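Of the protein chains in this complex, one is absent; all others appear in place.
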Amino acid sequence: MTRFFRSSLLAACAALAALPGCNRDGRDAPGASAPAGAPHVVLAAAPAPPAAPAAAGPVQEAEWFALQPRDWEPARTFNEDVERLSDNDPRAVEALARLREAWANAPVEPAMDGARIRIGGFIIPLDSDYGAVTELLLVPYYGACIHAPPPPANQVIHIFLREPLRDLKMMDAVHVIGTLRLARNRSPDNVAGLIETVGYEMTAEAVVPYLPEAGN
Amino acid sequence: MNSTAPVTIDHAPPHAALALRVEGLRFAWPGQPACLDVPRLDIAAGDTVFLHGPSGSGKSTLLSLLAGITVAQAGTVILGGQDLGALPARRRDGFRADHIGIVFQQFNLVPYLSARDNVLLPCRFSVLRMRQARSSGASIGEEAARLLLRLGVAEHLHERPAATLSVGEQQRVAAARALIGRPTLLIADEPTSALDERNAHDFLDLVLSECAGSCALLMVSHDLRLASRFGRSVAMADLNHMIPGARQ
Partner (left out) sequence: MTLLILACKSAWSRRGALSLAIVSIMLSVALLLTVERLRHAAHDSFAASLSGTDLVVGPRDHPLRLLLHAVFHIGTPDTGMSWDSAQRIAADPAVAWTIPLSLGDSHRGFPVVATSRAFFAHYRYGRAQPLEFAVGADTGGLFRVVLGAEVARRLGYRTGDQLALSHGGADADHHPGHGAEHGDKPFTVAGVLAPTGTPVDRALYIGLHAMEAIHLDWHGGAPIPGLALSGADLRKFDLEPKQISAVMVGLKQRAAVLRMQRNLNTGPGEALTAVIPAVALGQLWDLTGSAERVLDAISALVLAVALCGLAAAVLAGLNERRRELAILRAVGARPLHIFLLLVCEGAGLTLAGAAGGFILVQLAAVGLGPWALAHWGLAFDMARPGVSELSLLAAVASAGLVASVIPGWRAYRLSLGDGLLPRI
């Protein structure tokens, strides 16, 4: 009879263990697997090197300021003590406009091209495949595009997901692992030979929920 | 009631191995006065004992105690060398599965199982019985079939649901179930009371011959005509000292 005990207890435990894994909001996109207990559906890291340019080297933990060139300080363009001006002062408005311009044209750090990194941030979904997110922007701080001003062009990463993810919502905090690329302006009216780099792109290998203790 | 036929209380032959020894057994249902007081009952291996007495004399209670369903407040029940009272409850159930076969007066069989599956039930609950059933080299299914045939249950009945069998056939199947795997003790509680006379005699003959030498048999009945086939005959009135008017 102990045989029966074992099999029945196993069956009961398996059934009960499935309960927390019951993820009502997230149906899996094809190919993704959901570990039981995860609050968001997690895309398991692709087991084999991607068909895209092979990931070079190990994954480095990246900070957002690494994406800015060392010598880039847009605030240096201000020749007044901006903080002492009131918000309506035309000089403040003009300074703000210049800052925005600087941020819009923020240069990229060429050394980051091809770097395989892991970086944490907040997501802004851009496009989806029948509800599963396929493209998103990763930004360094919460509230970008809601109440805070948009980040500089070198502090935004345009991320492509090889396998669409259902459970990603606006402003979810995640870690993304992938190889950074310098995004090139794809405008068809570019003068031949002149390619402007305008930001960062990445095809994500893995997207995981942001856990404070994981990866520090 | 006192019977007119002679009854004896035998003491077990001292040299035979004891299948069952009861000593100083006292039992009362919760909240009620003591109903059972059995100073001594010995059954040797291979003994056949006929226990008779009127209703209310404590037969069913005694059987429950012997089967390990209930535990006495005082005294010991030693079955196959093991003191039942010393075992925790779940071990007692396992011990019963290993060493005891039981036949009731009626409703012996699980109605939705076939006759053969009913016979095999003890083997499902006891590894010891299963092994002993296989000891002759056959599978337990073959052993069940052999027992059924020996007890007069025709082969075409083996796979029929138990509920479709006649009472006589059901009792034989119950006997086969009690006997499979050679338990230490076979307890039969009024097994022939629902049968007609011819069936009752046939049944007893078959059971006694199958038991011969391997199991001890303790049968409770009020039909004293059957007593002569048994090695010993014991009256509840003599056994249970709580019965008023019992001889000391």
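Lettered A and B in written order, each chain numbered from 1.
Keep this in mind: a contact is a pair of C-beta atoms (placed from the backbone, for glycine too) under 8 Å apart; a residue touches a chain by one contact, two chains touch by 3 or more.
Computed from a predicted model, the values in this text were never measured in an experiment.
**Student:** If the hidden chain were put back, which of B:A34, B:L113 or B:M242 would touch it?
**Tutor:** Spelled out, the listed residue whose C-beta touches the missing chain is B:L113.
**Student:** Identify the residue among B:A72, B:A97 or B:A115 that touches the chain left out of the display.
**Tutor:** The one listed residue touching the chain not shown is B:A97.
**Student:** Of the residues A:A62, A:A95, A:I117 or A:V133, which one touches the chain left out of the display?
**Tutor:** A:V133
**Student:** Check the options B:R124, B:H201, B:H222 or B:H241 and report the residue that touches the missing chain.
**Tutor:** Residue touching the chain left out of view: B:R124.
**Student:** Over the whole complex, note the residues of subunit B touching the chain we left out.
**Tutor:** Counting only subunit B, the missing chain is touched by 60, 63-64, 67, 69-70, 89-90, 93-94, 96-98, 102, 104, 107-113, 121-122, 124-126, 177, 189.
**Student:** Mind listing the subunit A residues that contact the chain we can't see here?
**Tutor:** 1, 3-5, 7-8, 12, 14-16, 18-19, 21-24, 26-28, 30, 33-34, 36, 100, 103-104, 124-131, 133, 135, 137, 139, 144-145, 149-151, 153, 156-158, 169-170, 183, 185-187, 198-201
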